[in-house]
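Only one protein chain is missing; all other protein chains are in place.
And now, subunit A:
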Amino acid sequence: MRDIAIVAYHQSRAVADAGACNEVEMIMPVLNEVYGQVGINNAQDVDFVCSGSCDYMQGAAFAFVAGVDALGAVPPIKESHVEMDAAWALYESILKIRMGSAESALIYGFGKSSPGELPIVLSQQLDPYYLAPQWIDTVSLAAMQARLLLEQGVITERDMAAVVSRSRRNARQNPNAQLAGDISVDDVLAEETYLSPLRRVDCCPVSDGAAAMIICTEDKAREWGVPYALIRGIDHRIETHHIGMRDLTDSASTRLAAERAGVGDGPVDVAELYAPFSHQELILARALGLGEQTDINPSGGVLAGNLMMASGLARVGEVFNRIVAGEAQRGVAHATSGPCLQHNLVTVVEKA
């Protein structure tokens, strides 16, 4: 299987409310940034474009159609879209390159979650007959998962607080973070619970923003003459929707995807995990087999800013940034979708 090079990545600053800025206005600056990184003019200079977004973020059908307006798709382009996080748009683009019908691809994801109540909106991704009518929000489901972990003694509240404290501290070095600062484990534990056992700081913020990436064959990367990192493995797995049938204290699908992507084939210097709730980072780190040697979420992760529909792609981008900066040789990026980590994608990125 041919390796795929990541040659450019950029994300917008995560903000709580982008105001009157529409989707095209959110997407265009990040696209222009990645075009600039490889020295191309627009989407006409890549062979394939794929995006990830969700109509329910903006509350109108065909949200992605607006995205095409940001591309300069005249003359027409080869373009596709997944109603998923853009990490899966990356996956689709890799298949396109591997089948030989493209040498390069532009991937972007965007979400403007601020106009709605995201945890309630996402309740409508549950079984439409038995669960969605109860409007069970994502935070409540995550709280139930955290409770199971605590009661089975898998983790402690102090462990969760340590995740939050580290995220905020790491985010101070991340200019795109929405939440950053010095907050000690004891400070976290002193906060009131929100949906027990979760405190507000255990939950990712709601953010608006976009992210974009350009990938290509290694030959193309050399032609462009820009620093690049290689995608050595990528795999995703989904598991049952019936929460009662899953062991919520583990992530079987992450474990399987990690195995297929080859996470264990070498040391992992850095990992960026899409954990919208602090306890989920602990589940994921265990499922991925990460140990002391791995720097987890040096960007602060999504607890510091969660660009819905782009956060998964952003995790890959963050690992790419560390590798081309020479801070890491090999890293793992994770993306998730669905309640309580139902669907997980794992990417292994290495120094070229």
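We adopt the following convention: a residue touches a chain if its C-beta (ideal position, glycine included) is under 8 Å from a C-beta of that chain, and two chains touch if they have at least 3 such contacts; residues count from 1.
Definition applied: contacts and distances are computed from a predicted model.
The chain that is not shown carries the UniProt protein name "Thiolase domain-containing protein", picked from "Cytochrome bc1 complex Rieske iron-sulfur subunit", "Thiolase domain-containing protein", "NADH dehydrogenase subunit L" or "3-isopropylmalate dehydratase small subunit". Across the entire complex, the residue among A:Val121, A:Leu288 or A:Val349 in touch with the chain not shown is A:Val121. Considering A:Tyr9, A:Tyr35 or A:Phe64, the position touching the chain not shown turns out to be A:Phe64 (whole complex). Considering the whole complex, the residue from A:Ala73, A:Val185 or A:Ala352 that touches the absent chain is A:Ala73.
Here one chain is not drawn; of A:Gly100, A:Gly291 or A:Gly326, the residue touching it is A:Gly100. Think of the hidden chain as still there; on subunit A it touches residues 1, 22, 49, 54-56, 58-62, 64-66, 68-69, 71, 73-84, 88, 91-92, 94-96, 98-101, 115, 121-122, 124-129, 132, 235-242, 252-253, 256, 337-339, 342-343.
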